[in-house]
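Missing here is one protein chain; the remaining ones are kept as they sit in the complex.
Just so it is clear, A and B label the chains in written order, and each chain counts residues from 1 on its own.
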Amino acid sequence: MVKKLNEEKLTLGICYYPEHWPEDMWEDDYRRMKELGITYVRMGEFAWSIFEPEEGKFSFDLFDRAVAKAGEFGLKVIMGTPTATPPTWLTKKYPDSLNVTQDGIPYQHGARRHYNYNSENYRRLSSIIVKKMAEHYHDHPDVVGWQIDNELNCETDVFYSEADHDAFREWAKKKYHTLENLNAAWGAVFWNQTYTSWDQVYLTRKTVPNSPNPHHALDEKRFFSDSAISYAKLQADILREYAPKQWVTTNGMFGHLDNHKLTDDLLDFYAYDSYPNFGRIIEDHSVKPLRDRKWSWNLSVVRSISPNFAIFEQQSGPGGWVTRIEQPSPKPGQLRLWTYQSIAHGADMIMYFRWRTATKGTEIYWHGINDYHNQPNRRVKEVEAVSQELHKLGQIAGSSYQAEIAYVTNYDNEWDAEFDKWVGPYEAKSKDAWFKALQYNHVPVDAFHLNAETSLEDLKSYKVLVYPHAAIITKEQAELFNSYVKQGGKMIFGCRSGYKDETGQPYMKAFPGYLADLVGVNVEEFTREAPFEETPGVKFKNLQEVEANDFNEVLQLKEDVEVLGTFTNAHFEGKPALVKRNYGQGSSYYFGGVFNLDLASLLIDEFELNDYQDLFDLPEQVELSIRHKEGTDYVFLLNYSEVPQEVTFKKEFTDLITGRPVTNKHTLKPFDVIVLA
Amino acid sequence: MVKKLNEEKLTLGICYYPEHWPEDMWEDDYRRMKELGITYVRMGEFAWSIFEPEEGKFSFDLFDRAVAKAGEFGLKVIMGTPTATPPTWLTKKYPDSLNVTQDGIPYQHGARRHYNYNSENYRRLSSIIVKKMAEHYHDHPDVVGWQIDNELNCETDVFYSEADHDAFREWAKKKYHTLENLNAAWGAVFWNQTYTSWDQVYLTRKTVPNSPNPHHALDEKRFFSDSAISYAKLQADILREYAPKQWVTTNGMFGHLDNHKLTDDLLDFYAYDSYPNFGRIIEDHSVKPLRDRKWSWNLSVVRSISPNFAIFEQQSGPGGWVTRIEQPSPKPGQLRLWTYQSIAHGADMIMYFRWRTATKGTEIYWHGINDYHNQPNRRVKEVEAVSQELHKLGQIAGSSYQAEIAYVTNYDNEWDAEFDKWVGPYEAKSKDAWFKALQYNHVPVDAFHLNAETSLEDLKSYKVLVYPHAAIITKEQAELFNSYVKQGGKMIFGCRSGYKDETGQPYMKAFPGYLADLVGVNVEEFTREAPFEETPGVKFKNLQEVEANDFNEVLQLKEDVEVLGTFTNAHFEGKPALVKRNYGQGSSYYFGGVFNLDLASLLIDEFELNDYQDLFDLPEQVELSIRHKEGTDYVFLLNYSEVPQEVTFKKEFTDLITGRPVTNKHTLKPFDVIVLA
Partner (left out) sequence: MVKKLNEEKLTLGICYYPEHWPEDMWEDDYRRMKELGITYVRMGEFAWSIFEPEEGKFSFDLFDRAVAKAGEFGLKVIMGTPTATPPTWLTKKYPDSLNVTQDGIPYQHGARRHYNYNSENYRRLSSIIVKKMAEHYHDHPDVVGWQIDNELNCETDVFYSEADHDAFREWAKKKYHTLENLNAAWGAVFWNQTYTSWDQVYLTRKTVPNSPNPHHALDEKRFFSDSAISYAKLQADILREYAPKQWVTTNGMFGHLDNHKLTDDLLDFYAYDSYPNFGRIIEDHSVKPLRDRKWSWNLSVVRSISPNFAIFEQQSGPGGWVTRIEQPSPKPGQLRLWTYQSIAHGADMIMYFRWRTATKGTEIYWHGINDYHNQPNRRVKEVEAVSQELHKLGQIAGSSYQAEIAYVTNYDNEWDAEFDKWVGPYEAKSKDAWFKALQYNHVPVDAFHLNAETSLEDLKSYKVLVYPHAAIITKEQAELFNSYVKQGGKMIFGCRSGYKDETGQPYMKAFPGYLADLVGVNVEEFTREAPFEETPGVKFKNLQEVEANDFNEVLQLKEDVEVLGTFTNAHFEGKPALVKRNYGQGSSYYFGGVFNLDLASLLIDEFELNDYQDLFDLPEQVELSIRHKEGTDYVFLLNYSEVPQEVTFKKEFTDLITGRPVTNKHTLKPFDVIVLA
């Protein structure tokens, strides 16, 4: 069942913390929200001490008044369960509820997310507060839905409390049944790690070389994900039971968490917190860094979870904590641009974070749309303008993003590669290269999530699948890919593909393992790029030469394999580097290396995808997105540059915001957006 | 009451550790000190185990002989209380006396300053040893004064033992009386940090994102300072009671310690340890780094505590520990230069660290004036030369440093900014820029310490006050500044001024808060400099253009505000950046940015301060200092360069060292100093 947001039109919301502000300010705040065209208000998610000031003593007065007042202005409330920040009385009384470092040092009160998911006390007390809140608000007419906790696995995605070690032991028993199975899966015979009693089993702990058993570490990440989901399920089950008429979701996208499973199993739709301004401060030494435009990739992943989704926190100002995250202010137009970036990728509900900048605590520099002083400012005006525009674009809600190509993602490989210096860095580079090449060539792309339920039909939604460095590929997955290509699909792989099984152990097979038949190669030899030597190259179709950076696999070919590129500038000069094999009605590609922007661009041409050159001439700085509903393509053109960009239309479109026709040359102002049909 | 050293003439001293050396060397050492013109010998400060080899068993024999022998040569002894290094028997028996990391790991025996100030056992045992020493030496004719402990808060200025957590809880109770007050001051409603019982209150502890509540953290620093002062008071009270005829001080200037309050409440005068050679190894990528000349700023701060002061440790050789601090040797002349640097800024007593380089332990590379081998060397000869010169300059003792401009310092802002990446780095840059600009323009400057007792009269000692990035400005302080300017003062502020209250929480006011009336601006919008973009500029008086680095505030002007500079190269091009407002008989200046050397230099011209161009033409490499006493200006010119510097005198002076007149051109040799009247 596809979990998607079902809004009738594009709507706006706001994150609001009534408990932070004098009660006599609420009315004015709500009135101004209403005037701005805000529909939703999220609240409650950090207020456990308000709801339960002492253990077992509950108080809903403050939020009852806050919800009622919101209702007076026609605002709909999304209520957060407050478990991201346990009360001080709780962690003091139940220290087993704290998360702990791998070295055994507990995290304490003072920030957030210092609890662990497996403490019995914490689970019990969480159940109680969620049940009390659900009982209290389940039929409140102004409360429309629930956010479980806040940003699960944010701040940290590793957990080493005693409760976690114990739960992991049980998890392992359930998964492996016998120690023989566990020892085999973890390759325990290596370095004499064989377990002879279940009480010897722990999460990874401090080792002398700071390098745990990698198969153990992979399972640990699966466990962290299952723990988080189990904890969310505890809350979701209560909400479903006690508040069956209100929807349930959670927000954020963080590490060691299978958000697809979480959403499929527990939620009505998925909500993301989008902060593209991070893109302006993150070190990025790659060619042509995408900066805030990189968030379009994140939004593509979100879309793979929930085709239509909500943004629960849309960045609306300069961001930062007192001690770190030093972001500049959005420039005039950027707040609007980022809002449309979310919409262009499938968001139908956008909630700005936050109404007014906090005057207390660690986040006094995470600015809301209002400043501390509450005077009108440029950001509020920009939200107002967006709000008015959305009235004209409401019908876009429910439409679907259009893409012919997808980049494949998979949690097993993501978690295995995180730890593996022989895959992880290559995957990061290739993803960057492919996403950039597709963006700059105006070829819309989806993220495609591969899991145990993936069917051939799912794959067949796309003309081309890119799956660069999936170390773990099972026999079943390889057969699925074979079928996909046989039936006309195109699929491309890079080096380090297919050499591991699901435990993360290499097969006793020549690379690329079970893919060998599909791609028609065996890897004859391979090498990492030596750090103080010249980088080899690839000669593509005897024409262009591009770098073969980071890793090289020399390919031995089976029959009927076409060589598209050969190595240069290496002792394996002239040997095959990049090949194509026609396979059934489709074709496979294998590159014995890490993709870079040049090579990915050359390959995109190969695939003959729609780059919409019949409709527009677009400069690189402009992103193209298309959402489709009921026979209409909604075209978004977004200018991420602070320089005006000239666009050429090769047919006449209607500018949906102005209602006017556009044709021929059109100039997008800095950070400007145009939505066409 | 002003706490200043009252020496009748400029005097020299030496740090000596008799317990380190064979007793038969003492006589020769003292004789040579006497020959060098040394007056004072400091000893005893790391010798607790000598004085109390077992708990409750005391022995003064060794130091009695060491003091008596010093007395034979007419040397006066300054006795250190030995609490900076607890005996091994003490920390073994009373582990609660140890300081502990925030993570809970105790520091142990092996170096120094591993104790905490709040352990009851440590306070009790400290009281006993200090009392015993005071009883023993209070009427010794050769012991003239006491140094409490050694370098309080050196090595570390944070303390997390159980005793510290407990003492902090009591400190907070005393400050806030109720948890309601505490919760309000710490903004505890944010992230659900509300305290409901006093036993939940601790110093900051490990948090997941390694970011404690900033208001809590600010109070923690106030507590650390109060703890250190309380511990020093424990000793000072005993010394005052048992040794009333001897003076009392302590040495050093380290973090999280209100040295002004410490001195005002407890000491006779303040003593500083001056190591300018650090300036030759510290990374400094600023424009025209000051290197060792930076110590002139440190000495200015010392002067703000004690207008005439002592140097208890004046660097006299290459410095360094075995494991770190890798300093080169002073070049010929630098030891003398640094001595005069101290004197030029108000030091009337200079004690060299140390007589002879240690042959044991961590500091075998902190060289004294003598080498291990005790043979005559260049450094001893340089001290001898200085000593002879000082005979001719003795009358300078007691004279006062002259400055028309002061740079304002304040502990609340210093401690708040330490933690705040949105203020602290700007304050550091602006301080550097202003100090350099004043040095290079030969405008002497004071540090002005702003605290609760500061009066309008205090402010009126200066024509100009520079207070660049004081985030915390109270209503009362703003009113004081208003009065100062109304009565003719000039005062200049930079961005990030006045937006926080004393708890470190932003006001719900437009920036710059209570300063708005004085400076006549509201901040319309602001931004940090984006790291991968071009730096904006400021056009000053439509003439020069300088960089507007790091942070930009766009200013909205009230009436009667003169625009001195506007922004360039930004989306807010042309908007006001730097303004002046005539206010009563004085004027205020506000710059919506961080000061750099270029801008500070332009502004100094604005202020029309005495730069002594009627008296000299001085090259940038030469520092000018003037001390005044009884109608005479004592002029110090110090050449920090290893290149000769030519000075032009526009009237005739007397070189006080040679006794000869100087006029017209004069060449200062590398590292040379001239003292004129």
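Assume a contact is a pair of C-beta atoms (placed from the backbone, for glycine too) under 8 Å apart; a residue touches a chain by one contact, two chains touch by 3 or more.
All figures in this text were calculated on a predicted structure; none of them were measured in a lab.
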item: Touching the absent chain when the full complex is considered, from A:G37, A:G187 or A:G255; value: A:G187
item: Hidden partner chain, touching residue among B:Y16, B:F73, B:Y94 or B:Y107; value: B:Y107
item: Touching residue (missing chain; options B:W26, B:F46 or B:F435); value: B:F46
item: Hidden partner chain, residues of chain B it touches; value: 19-20, 46-49, 53-54, 82, 85-89, 92, 99, 101, 105-114, 155-156, 280-281, 289, 291, 318, 320-324, 326-329, 331-332, 357-365, 371-375, 377-378, 642
item: Hidden partner chain, residues of chain A it touches; value: 103-104, 186-197, 199-200, 202, 204-216, 419-422, 499, 505-511, 524-532, 571
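Note that in this section only the chains that are shown with their structure count from here on.
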item: Centroid spacing, where centroids are CA-atom means, of chain A and chain B in whole angstrom; value: 49
